[in-house]
Structures are given as structure tokens and as C-alpha cells.
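Note that this complex is displayed minus one protein chain, with the remaining chains in position.
Up next, subunit A:
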Amino acid sequence: MAAAVAASGSGTPREEEEPGGEAATSQPQVPTNASGARGARLSRLPLARVKAWVKAAPDVTLAGQEAIFILARAAELFVETIAKDAYCCAQQGKRKTLQRRDLDNAIEAVDEFAFLEGTLD
């Protein structure tokens, strides 16, 4: 696991060396995306990871840099949204820690999250 974390952490510098890496252009001085909150004012998610997901989608040939960036930002908004919705459930249970079941409840309750049903197991 440590290797995975190190890999994802060191992945960005490798991206900077690569000609196609956005990390070089979007975060010139920040070493890693994980801890670079300052440089990641526009997007905190590692663009390399978002790229990997886009590539995994069927039928997708290419995606422009802007598209990757917006997807990263959208994913960030999505995380915020689902966290807030799940928190409502936790609040009702008077708990201060979000649990997995809060997430499941939010997914069932909110129509927009329907696409997540059955995917998180």
C-alpha cells in the first residue's frame, strides 16, 4: 500500500517529465498534487488519475486538456455534494462521523446518484 501511495505521489513528477503531462503546466512548482493545495486552486484532483479514468471509458479516443480539467473539477464538486448529502443522514443519527451506510442512504435518496447503485461494492 505504501508503494501505491508513493507511486501515486511520485507519479506527478514523472508526469512533469513526460511531454504529455499537464502537471508540468498546471502546477509548475508544486511537487505533488496530493499535498499541493496552494497550487491546486483550480483543481485538487491529480489530473493523471482523471486521465486514467477517461481512458478506461469505452469508445473514448481522445480527450482535450480542458475536458480533463473540467472532469477533475466536476469530480471534486461531486465528492463535496455526496459528502454533504451523506452528512445529512449522519446528522439525523446525531453522529459526527460519516459512515458507509450514510453514503448508501444518500445514494438511494438522491435521484442524481442513481448511477452509483451497485457500483460501490
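Rule of thumb we're sticking to: a residue touches a chain if its C-beta (ideal position, glycine included) is under 8 Å from a C-beta of that chain, and two chains touch if they have at least 3 such contacts; residues count from 1.
Please note the rule applied: contacts and distances are computed from a predicted model.
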item: Name of the absent chain as recorded in UniProt (options "Elongator complex protein 4", "DNA polymerase epsilon subunit 3", "Aspartate aminotransferase" or "glutathione transferase"); value: "DNA polymerase epsilon subunit 3"
item: Contact set of subunit A toward the excluded chain (per top definition); value: 1, 3-5, 7-9, 11, 14-15, 18-20, 22, 24-26, 28, 33-35, 37, 42-46, 48-71, 73-84, 86-87, 90, 96-100, 102-103, 107, 111-113, 115-116, 119-120
